[in-house]
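One protein chain is absent from this view; the other protein chains keep their places.
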């Protein structure tokens, strides 16, 4: 490790035969690692022979390097004086002059925060956060469905007091709003997921840690308050040993109270904004012959072509999970309660309710519209459960996420049976707009709006909200109306026991 | 009071330790008053040491100063020669050159009047009048719901005559259209609420006086015609003595025939346009640490941060009103009939109908969309009452407001059971566009349109309008369709007797 | 009449005390006529002392002058040399250079024809033709309702032949499309209503002559083919003698086969575009005190203020028509069959069906959206009749108009039970775009489109069209669904016999 390299020498190792990169001033030989990089070889080769720190840092939590490279891969350090000076391109200069964000206090709603964040972040970060599947119809519908539900305010009710506290899985929380497991927070702001944790702490809000967080779980929960609550999201890896190792780490972190198993994205959705951002910059991909169906038949998402951040993060995810294999496997490796995320039909909600007590809750979610376009918004699934199998609410906690932008949205979801409401992009936009203060502002706005809404409805406590406070008739006329087959599901489940 | 101050001396008293202001040429020490100003200390401090008359005048009725300051607070007068000359900024010069409004006769509909008014008034006034809660969806829906109702004109009916006269609470009126209690009229035009009263007089129209009027009730009714009818709107104050004092004043004004108790805004809605207008101008608020949920938990709207006109007007309002406490309290302090304003569910309409004979009427209203966004328009509540408890129409007069912009809107509301229809913003826009003549033009347009509509329907008198003249099927498919629980309400009411 | 006046002398008679005008080179004293001008005194006074020919000509059919002025009102002729030369203003010059319309054959649909016409005609003509009541919602809905109906094409049907011929009231016609009684054709093109008649002749199409045509009925039918069919529209005048005189003239014209009694506009609608066009030009109306409700209570539309063409045409119309007075009166003055125009509810359609055999047909119409805004489109009424009282179709011919722009619209109306479909504005736009050729092009387009549609549906003859060829479900969900009270109507009708 004592060896000091000249940048020019490193620069010569820029092929798949000999591929070196500089990271944090150190020189690594990653030739052997090329084929096993979850994000594909291509993206490494693009940076081969160069200092890759700026690209690498915001999307890799510490420790990843050490976990994946043999010790001898570290060849030495680079002589920083030999590195090419970063030329200030006119674009970069302009970038410099970019105004900072306005005071967070001036931002009145979540749309304004997104607007400010859009101006603050890189195109790559924007594309990753903003993107959704295909034509972004589910993303749009997630928000619009709330607007088609009307509220039913009662009058002459003392609304002096309003209390947002609630309990989730038996834990006391300051509000029924939590931060969903959104990946790559450092892409938007260096405070990263730990910054979101800091903001949550101020509000007693729960945070779900993404499997693809840009910081380690240990970092994120490091400054947790004694009563602060976290969940940890798992994407089970095809290489199960990796998942087992992660679970072992999670089991040791007392702030993490449960595991969230994501089910709505077993394969990656097609997020075109994200993919387009990955296309930027010369030279364009060669106009080669295209892959045919047969070559792609194996089911592994092909990241060798590049693709967006989303596609790269997906590499390694196991698409073969099932009720009967995965839940028992998970029970072997953790005693934490399980929350199933991404249920989109009443049938699956019902099935989950048969899997207690291991499964303690479900999150109705279409992955923020990022997986399957024209998948139903969580409110549809919530209304489906109310219609076909309301007993699910007695057996499981039902949480929802997707499209929440106003306190009235929070109240509507709670009134229809949700116990908690997650926000994904809004937390990232808040972080991107103003760091920790931006996330706080996001939570404060939602908290204030939720309380104002509850007061104007004549409701003091979260547990008093019920369907009598909303008119969801327009949505009720749109939800699934076919046969449910619950009886068959029940029988099949019993038969397998 | 004989002392004459130099402006420079006054200017030195610009802190919370010693805070002087100049109003109408007089110098006041308002240091002690800072903490009890309903609109918050901040807005006074911004003007401390200066002549605050221009800011103060249009939003405070006469007498407020005297009521709230001890006599010794009046220190003397200012030497007007020492006041800084108002520099004519280019913007101000441009303002000067602003064309006056066109002749009111040229304005053909209420939208055109709003357009003209928008150009005439200050940004602050525009923001206060125009604003509505959150995304202004209820405001928009208020108008759109009328457009989705079709009329059913009958032919071969003699429509030579058309008579808009009606009776409300037993009083004869020239038209079933009244002016809702809209605050801060002088912000738009110096004629203020008394100007609205003058216009109403010409048309035999009823006016409801806002609790936050920019003139005193005595001023507003001063020139009332012998048969002119007013109602007075009360926001009950947490300091009940203030409300009792106001009621005592109202009881002495024979032109005021009833009290309107506003229930749809126990806490202020979030009117972002209004708040944004309050943000204008340097310096921006310091980027301080934000309040967390806990600090805001007491339920008092926090006006110390500034906020818009709407938020300031709200200060002091009692959010703890209930059927069982407030109505008896009100009966102790006035014998006037009570109208409950802001009902938005058939349940509350039914409850109100049990509280006769004190309660003589209800106003279905979502506060012009200014309180809770996605609250239902009055037409929804009207249809809910028709569906669940039509007997309410026999026990109470049912009035509606919100979104009325055309005579056809008036006719639709009346046909569905409303006895009268209120206009809020249109009266203010009329005043702002052309003073008294502007309000007259507003009422004339609505009157003409309403009569044209009735004639084309084949209807001569207001009391002949009924549901057979409208096709509200599209709206009927959207209103609440859940259980009503009226029986439980009835039992609970009886039990408490 | 021998006297020749100097223009300067005429110019001095420009007050209500002495009011002269020049028309077609003759000088008239119209002082006595001022108060009885159906269009109001104001519009004459504006032209007093001047040559009014250009304004007068396109909206008055020949003979009107002689009918309304005493012989001694004709004072003599004007010396044309003394008339002021028309100065060519830059605007006029530009007008001159205006390109003529493209060849009519190039225009592919009715929207393109309207577009071309819009560029060809004066603002006044455009405003009169284009305008509709209030917010033009019924006008828009008239067209949109057709777009929400789907067709149901049958395949494997021999569609070699397609025949648009039909019979209306027993008369053979070339197509089931007729020209509605649209007024003021010469405003758009000098060919006027006679030009429309010429175009109709080529297609065997029926024409209804407007009561306010800019040519006399005699002129319009002068060149009629032996088998050409006309109807004459009557607006009954308050001065019944005028209507009786007109009916006497009509009775003498064999080409006119029936009388159309318009019922959907007993008082004028509020057509703001038209009124705005009437406002153009200096000086603006004085900013006087506005009329209050009481002054307008008599029910006579007040045209003294000016107003648009539509309002002026309305003057003198009797708003007091009823089933029991007007129909017998009409029977006294003509033996022609009666068609009632402007029915908008199934109730009135049913009532009409009780008034045979005098009443032979009804036209479902909301007056092109020009009378009452948010009145239902004819298709609504057609579907109401199908739902509540289909027997009406056996007793009366049911025609419809309003919003038809495509052959598919024609087919949809016929399939749902209409025997004929009227076009109003399209005929005027055609005339304005290209005179007689423009109207022919309009009829040709509709004819071609209608035949193409029928062929693609697998339908050869008009009488084979039926509801099985359309899917009107979306509209069916929007039409009136309340009680009908037909039984009460029947009883009341019988009682009055």
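Letters are used for the chains, namely A, B and C, taken in the order the chains are written, and counting of residues starts over at 1 for each.
Note that in this section contacts are C-beta pairs under 8 Å (C-beta built on N, C-alpha and C of every residue); 3 or more make two chains touch, one makes a residue touch a chain.
Because the structure is predicted, anything quoted here is derived from the model rather than measured.
**Student:** What shown chains come into contact with the chain that's not displayed?
**Tutor:** A, C
**Student:** Considering the whole complex, which of C:37, C:147 or C:276 touches the chain not shown?
**Tutor:** C:147
**Student:** Taking the full complex into account, find the residue in A:51, A:105 or A:373 that is in contact with the omitted chain.
**Tutor:** Per the contact definition at the top, the residue touching the missing chain is A:373.
**Student:** Could you tell which one of C:31, C:53, C:251 or C:452 touches the chain left off the display?
**Tutor:** Of the listed residues, the one touching the omitted chain is C:452.
**Student:** Out of A:328, A:390 or A:485, which residue would touch the omitted chain in the full complex?
**Tutor:** Touches the omitted chain: A:485.
**Student:** For chain C, which positions touch the chain that isn't shown here?
**Tutor:** 102-106, 108-109, 147, 149-164, 174-175, 202-204, 406, 408, 437, 440-441, 443-444, 447-449, 451-453, 455-457, 467-468, 471, 473-474, 476-477
**Student:** Applying the definition given at the start, please give the residues of chain A touching the unseen chain.
**Tutor:** 134-135, 137, 263-270, 272, 275-276, 279, 284-294, 296-297, 299, 305, 319-323, 326, 340, 342-345, 347-348, 351, 366, 371-376, 380, 477-483, 485
Note that in this section only the chains that are shown with their structure count from here on.
**Student:** Note the shortest touch-path length, in steps, from chain A to chain C.
**Tutor:** Minimum step count, chain A to chain C: 2.
**Student:** Superposing the C-alpha atoms of chain A on chain B takes a rotation of how many degrees, nearest 5?
**Tutor:** 90
**Student:** Could you check if the interface between copies chain B and chain C is built from the same residues on both sides, meaning over half shared, or from different ones?
**Tutor:** different
**Student:** Which chain would you call central, comparing Cα centres to the global Cα centre?
**Tutor:** B
**Student:** Need the CA-centroid distance for the pair chain A / chain C, whole Å please.
**Tutor:** 63
**Student:** Taking each chain's centre as the mean position of its Cα atoms, how many Å separate chain B from chain C?
**Tutor:** 45
**Student:** I need the residues of chain A touching at least two other chains; which ones are they?
**Tutor:** Within chain A, no residue contacts more than one other chain.
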